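With one protein chain withheld, the remaining protein chains of the complex are depicted in position.
And then subunit A:
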């Protein structure tokens, strides 16, 4: 399935999301809470636009010189005694880590939250090793794992779609006997995972930023699980998207500041850490430190209109302002990368065929572009996808193209246009329904259409499925007709 989280059609997923009232209320609550926290954190920092300029510049500079920075990073990882493997796709990356786990005779593997390991399907690959157990240690990812590997709904808040009662039931399966109070459940997980941590021998983390000039890895969390994952196991594997690199600790510091404010409205999260394999005279930290640099289709963005997407620092703030995400949540997108960033990234990494609907899950309101801390023109890129799908790949096999051509001809011809005006009411009036007291007054004086027969064109269905269409006025009452007579009367009166 790759980055897909569902094999259902897009509209089926949207319908399921529409019916999930708890999820929609949770997403709305999270968006509203994050709006307040994010705005305040950025205000307190001051000159937010200046910070965006600097952050975008750092990311653009790194992408421009990506091979050079990866080369420098690789040299330093090796100088520190570590190992680095460049994987051109997810299969190579997963195979490398699986072979390493077998070689190291890994029994108890711990992971800290990582989008890229989900992207390459690492968990399922590792679980094919006999006798190996795997534990996600981020609280949300742990909940999803114990709930039969349920899929995340947000890149920063993966369990937004679950309520406390559902989570209580998940924990009861592993021995929890308490109530549904979040603090009590978290305390149970703390003890459960601490016991596992103490016997772990193999740790896997993602990477917020790799530091080119010293070979360190920067990770940002609130729970502290990533730090334990980097300290107790004798072997640590860092999995990083190839673009997640910065020149030095200073640029990591700048980006951590905008990342934490944008992701969770905090000045810094509880833990921002910079680490590598342990020094000889230190007692903890990994003896063996491995980095797997993953391309997995990212190269397709280089030197194209989509290159700015490589600037993304996975803060999730575009999800938190998106009106479409607010309604359909992460599962509606059917990709591990949802929301506006997912609508741009998923068709590139997962293919247009599988994710062709996502660029249309967008109202083009541009709120995502405005909030992006690294200034990715998300809305422009979403429109660019639509262009590619329609004009380059011809993915729309419906009559839409023919219909739009007909509309073009009709609106360009006064004769045809006037005929359309003349018969619009007669043609559509049979599908109209009477207005109700709940409708806005005078919006539908001739009735409204909210259902069309199955044979109606897709273009028309696309309109009335999600919003009401007013029945056009009778010809003698339409605006053009009225204006024409009004102008004549005015002229007559002036004479």
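As a working rule, a residue touches a chain if its C-beta (ideal position, glycine included) is under 8 Å from a C-beta of that chain, and two chains touch if they have at least 3 such contacts; residues count from 1.
In this section, contacts and distances are computed from a predicted model.
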From "Heterotetrameric sarcosine oxidase alpha subunit", "Sugar ABC transporter permease", "succinate dehydrogenase" or "Lactate utilization protein C", the hidden chain's UniProt protein name: "Lactate utilization protein C"
Contacting the left-out chain in the complete assembly, out of A:109, A:259, A:293 or A:341: A:293
From A:256, A:354, A:389 or A:468, residue that would touch the chain that is not displayed: A:256
Contact residue for the chain not shown (choose from A:26, A:145 or A:356): A:26
Residue of A:7, A:179, A:279 or A:438 touching the missing chain in the full complex: A:279
On subunit A, residues whose C-beta touches the chain left out of the figure: 26, 29-30, 33, 45-47, 50-51, 53-54, 57-58, 61, 64-71, 74, 78, 83-86, 88, 92, 95-96, 99-100, 103, 137-140, 143, 157-160, 163-164, 167, 182-183, 185-186, 189-190, 193-194, 198, 214, 222-225, 227-228, 230-232, 242, 247-254, 256-257, 264, 266-279, 281-285, 290, 293, 295, 299-300, 302-303
